[in-house]
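Excluded from the complex is one protein chain; the other protein chains are retained at their positions.
What follows is chain A.
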Amino acid sequence: MLWSYTKTTAFYMLVLVIVVISVFPFYYAILTSFKSGTALFQVDYWPTSFSWDNYIAVFSQGAFPRNLLNSVFVASTTVLLALFLAVTAAFALSRVRFRGRSLLLMTILGVSMFPQIAVLAGLFEVIRALGIYNTPWALIFSYTIFTLPFTVWVLTTFMRELPIEIEEAAIVDGATPWVIITRVFLPLMWPALVTTGLLAFIGAWNEFLFALTFTSSNLTRTVPVAIALLSGGSQYEIPWGIIMAASVIVTVPLVVLVLVFQRKIVSGLTAGGVKG
């Protein structure tokens, strides 16, 4: 009896520790973002004062709104591009028999082994050569490269699981590969598309190193870089309040996206199509 209580208590203590560790930094950021003046440097664990000053400051000074739009554009385009390429690639990799297919799959996986820093210099040269340095396309290009291996793998695995008979039935019905992908497979692949799309979006949204390297002006930066480069009135002042407000602002879209799409992640969508 005592042992089972201990176990339950230990379990919930562990849960508490995990929740505190993962949520506390964000909670403290929200708390700080509503403070102003010297209150910033007092350690409080509960809200003491409330003001929108930092949020107003973020949007009124510098290029932050522009940076936010850049981030939205870069992340959304990356997701669309990556999903389009990945879906078509996954169809070929899972359904078309050709020589060297598994080698190609392993190569794709191999690409994702390289750390960003290892390819930074080479990628920089490529981007200069393409003439897209300091444009959003530089980021879209590089993010897509790094997102694709994972996206292709997940979608290939998922597409393999789709019953081959459904595809054959569509062929008999006179569907071309494009029709099969768009009208038969895509509706069945919603869960996988949402999951990989969301992860690609989060990855592109949070990315820092490429965003710092491939952009040089305030107007082309994305939010993570912009936040890091936010500066105060003097060299010795770090505008913590504004930084925290900006951090909260960039987190909100992600939270909203996850909340919206978790409803879409419906498993077992294929039930009923074939036996079972």
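One rule holds for everything that comes next: contacts are C-beta pairs under 8 Å (C-beta built on N, C-alpha and C of every residue); 3 or more make two chains touch, one makes a residue touch a chain; residues count from 1.
Convention: contacts and distances are computed from a predicted model.
A.B. asks: According to UniProt, what is the chain that's been left out of this complex called? Choose from "Tobe domain protein", "Sulfur carrier protein TusA", "ATP-binding cassette domain-containing protein" or "Fumarate reductase subunit C".
C.D. replies: Protein name of the absent chain (UniProt record): "ATP-binding cassette domain-containing protein".
A.B. asks: From the listed residues A:Val72, A:Val119, A:Val154 or A:Ala175, report the one that touches the chain absent from this view.
C.D. replies: Checking the options A:Val72, A:Val119, A:Val154 or A:Ala175, the one contacting the hidden chain is A:Ala175.
A.B. asks: Pick out which of A:Ile166, A:Leu199, A:Leu212 or A:Leu257 touches the chain that's been left out of the picture.
C.D. replies: Residue touching the chain left out of view: A:Ile166.
A.B. asks: Can you say which of A:Ile108, A:Leu123, A:Leu188 or A:Ala246 touches the chain missing from this structure?
C.D. replies: Per the contact definition at the top, the residue touching the missing chain is A:Leu188.
A.B. asks: Can you name the residues of chain A that touch the chain not displayed here?
C.D. replies: Interface with the chain not displayed, on the chain A side: 163, 165-166, 168-175, 179, 183-184, 187-188, 269-275.
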